[in-house]
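Missing here: one protein chain of the complex. Every other protein chain is in place.
Order of writing sets the labels: A and B. Residues in every chain begin at 1.
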Amino acid sequence: MAKDEFKEFKLVGTRPDRPDGLDKVTGRARYGADISAPGMLWAAVLRSPHAHARIVRIDTSKAEALTGVKAVITRADFPTGLTGEDWNLQENTMAGERALYDGHAVAAVAATSKLRAEEAVRLIEVEYEVLPHVIDVDDAIKPDAPVIREGAADATVPEGMPPNVVRYMEFGRGDVEAGFAEADLVMEKTYKTEATHQGYIEPHACMGQLGADGKGEMWVCTQGQWFIRKMCTAVLGLETSQLRVTPSEIGGGFGGKTTIFMEPLSLALSKKAGGKPVKLVMSRSDVLRATGPTASASMDVKIGMKKDGTITGARAEFRMQGGAFPGSPVDMALYCCFAPYKLKNVEHVGYDVLANRPKCAAYRAPGSPMGAFAVESLLDEMCRELGVDPLDMRLKNAVREGDTASYGPKYGSIGLVETLEATKAHPNLSIPLGPNQGRGIAAGYWFNHNGETSVSLAISEDGTAQVSVGTPDIGGSRASIALMTAETLGIPYEDVRVNVVETGALGVNEPTHGSRATFASGKAAVVAAGHAITEMCRRAANEWGIDPEAVEWVDGAAQPAGDNAGKFPPMTIAEIAGKMGSTGGPISGHHESVPDGVGASFGCHVVDVEVDPETGRTTILRYLVVQDAGRAIHPAYVEGQYQGGAAQGIGWALNEAYIYGEDGRLQNSVFLDYRVPVASDLPMIDTVIVEVPNPGHPYGVRGVGETGITPPLPAIANAIQEATGARLCELPMSPPKVLAAIKAKGG
Amino acid sequence: MSKVHVTTSVNGDEVEFLADPRETLLDCLRDHIGLTGSKEGCGTGDCGACSVTLDGTLVCSCLVLGVEADGKRVETIEGMADGAELHPLQRKFIEHAALQCGFCTPGILVAAKKLLETNPNPTEEEIRYWLAGNLCRCTGYDKIIRAVMDAAAELRQEAA
Partner (left out) sequence: MRYHTPTTFEDAAQLAAQAKGLTRFLAGGTDVLVQMRAGMVQPDDLIDLKKIAGVAEITATDDGGWRIGVAVPGIALGAHEGLCADWPGVVEGMELVGSTQIQGRATLTGNLCNGSPAADSVPGLVAAGASVEITGPDGTRNVPVEEIPVSPGKTALKAGELISAILLPPRGQNAGDAYLRFIPRTEMDIAVVGSAVSLRLDGDTVTEARVALGAVAPTVKLVPEAAEAIIGTTLDEAALEALAKAASAACSPIDDKRGTVAFRTEVAGVLTKRAALIAKARAKGDTA
């Protein structure tokens, strides 16, 4: 990356205050549960205490008889005949014939107060016939496992597969066996990762209103208001356009708020209660039992390597359960796991498996952390065995522009080599380590995503600009979009207001997911600003009586160019906007597309740990994230994404996990026992923003949100091996497991 | 189910409300007097998003009953700025990009303010342990800790 390739920018790359900062430090920002309406009712949900049970009978009469109860619903209140993912969503919203996991909703109540709704829920009587359940993916894939759902397998599953396999895939190229034969060392191991939850601090919350006329409104914390609209209306059999969804500020999502869980319940209750608005707020326990989490995985990896570190062949076979519905990210895991490496011979096999757990949702780079844990751990062990430096091995095999990715497509401009070189040059790598300390390195990958995008920009009468975007601001995207818009228009950052708008205001937008908000909404805003500039140049040309082609836009003003240069003084955006009413009306710009030019992002992490050999407890001493951003529009929020991703990965590696009892009930559905990292668990997280601009974006953006959660899992496993000599192949690497591994190797 | 009449001071204003004795102070702040700046992230005292001070002591308002606030002084995020002038911690959080989603921010600010009143010159480690009961899932805490240290330095300078 040569600095002089960069255009000089006035705003892009600076660190101004975020536009929503004041609201968020004063408590004024309104999140999902922060809004109320006249006549509002409160909802509560009854959930199954069983992992798998037939619902024999539900008696809601006592609840209905309680004063203040305005509506009680069960699955009988939902339309029938849905198919495919619509049916899955409906079934997950409210159990039908069977409860499929601990926490599966079976009935819901709306009443005049929260306490009254909770009382009513306790009066609902459900008779269950408890059925055999299965939790672990390796148990669920057995031929004789309890069957979660007959006929759930799609056409990819060959005849004769175990009953809970619902999707099967195999792909690759070359000849892996020949590759292994070429190798000086072939190693094969099995790795397991447990499900983790996105762990956003804001529980799901919404207020829904639906009339008998089929028209409804919803206020909801979500990453994607159009997804909420589409899914709620599908589940309830409504016309999509009749539901208007307004996104609240969002208290974290990480992929977990890209879908619906309980939102249709508030609408169905509202309709039954005569159209009164109904507020529904999940408890933390509801969140952990019945939303999110990510999949759990069991993974076999086999790799061949030459003495010099060249990878000659690689094979991955992954089994993942994503709950009681199809949709584990086993495909993504396979696509990402070898993505950093140039491979002639590679083979992937994947199984999507059902189990009695909640329906998994996307979680930051879905699938990629699990695959990386397996592959990057094995590569590290092989480097140790062969005495090859792990960074040099990665550089030797690193993919570059034009290479064919392990999963098929040809890479455009990518920055893996630059990322690895920046890692190698970082001073953290030369800090000496003490006893019981170890350093671990791992790489990671995420594709990044484009998605349906619709943006509208309007110039106001005073020459400032408003941008309407459909991607909720989950970590500073208002700031980055304002920076790019202001840069393009040549006006101050403060003169742009970015609004996250409701579904009635724009065409369809996919959620803020796939690290796409700054890439896609940003790109669309820049194009929209370009349209507004063209129109402003035209207005100026009209006034000057010259050809619009002879006008250029410089520093927020139209000025005559070419032969006309200097003939008229520049006309500023404020001057043009001030009289737009008499020069042709409002000036705006729109852009709707699925933007092309997505740029992938590679990262490399280096972690130093210390392990207490007597208790197995791992302390993170220092942590380094190096990642290619393409270009950092607002570097502070890019760093924030790197640090946040690393922290979530550290949690996943060390202590976070879904823990089930023999009865199939989730045992740790509170933050006390679902152990996300606390402030005192972590050191400062060092970051290096590598900038290999993405040619597919006007300002070089790649998308930075997701790659950072991928390397911590293997990096920490690699560091623990160096500190203790023990290799952990199963997450979480909690103290009992680490201590047992130390003892097993005779430490 | 009889409700209890509660008279309390919230951010210096006298406030009265009727509380069901089962309702938490957090419920009362949010649902009875419209102060929704304090957030519920867990309801079990594990996340700190509902942090307020009660007679000057830092507490989780989800672990205090509304009726217990009778006759006491409650300070919430809504009372942190002095009119239009932000508390230095609030300003430093914006400057340092110490928030992403912002949901944990009110609780962290209330807790950090109490820390700096108790210990004007905390070390990084002291800040991390003081804030261990305030979960943030977005930031990895790095920028939060830096913002608190910077605000502390500014407050010390003002005091000097």
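Just so it is clear, a contact is a pair of C-beta atoms (placed from the backbone, for glycine too) under 8 Å apart; a residue touches a chain by one contact, two chains touch by 3 or more.
None of these values were measured; they are calculated from a predicted model.
Considering A:E263, A:D473, A:D681 or A:E722, the position touching the chain not shown turns out to be A:D681 (whole complex).
Only one residue from A:T196, A:Q223 or A:N655 touches the chain missing from this view: A:N655. Residue B:V64 is the one among B:V10, B:V64 or B:L116 that touches the chain missing from this view. Only one residue in the set B:G43, B:P106 or B:G140 touches the chain that does not appear here, and it is B:G43. Seen from chain B, the chain kept out of the figure touches residues 1, 4, 21-22, 24, 43-46, 48, 51, 54, 57-60, 62-65, 67-68, 111, 114-115, 129-134. By the touch definition given at the top, chain A reaches the unshown chain through residues 118, 122, 283, 285, 614-617, 654-655, 659, 667-668, 670-673, 675, 677-678, 680-681, 734-736, 739-740.
The criterion applied here is as follows: only the chains that are shown with their structure count from here on.
Separating the CA-averaged centres of chain A and chain B is a span of 29 Å.
Interface of chain A with chain B (complex): residues 15, 17-18, 20-31, 33-34, 36, 113-115, 198-203, 249-254, 281, 283-284, 474-476, 634, 636-637, 639-640, 643-644, 646-648, 670-672, 676-680, 682, 684-685. Chain contact summary for the complex, chain B toward chain A: residues 20, 22-23, 27, 30-31, 35-44, 46-47, 49, 76-78, 80-81, 86, 90-91, 93-97, 99-106, 109, 124-125, 127-129, 131-146.
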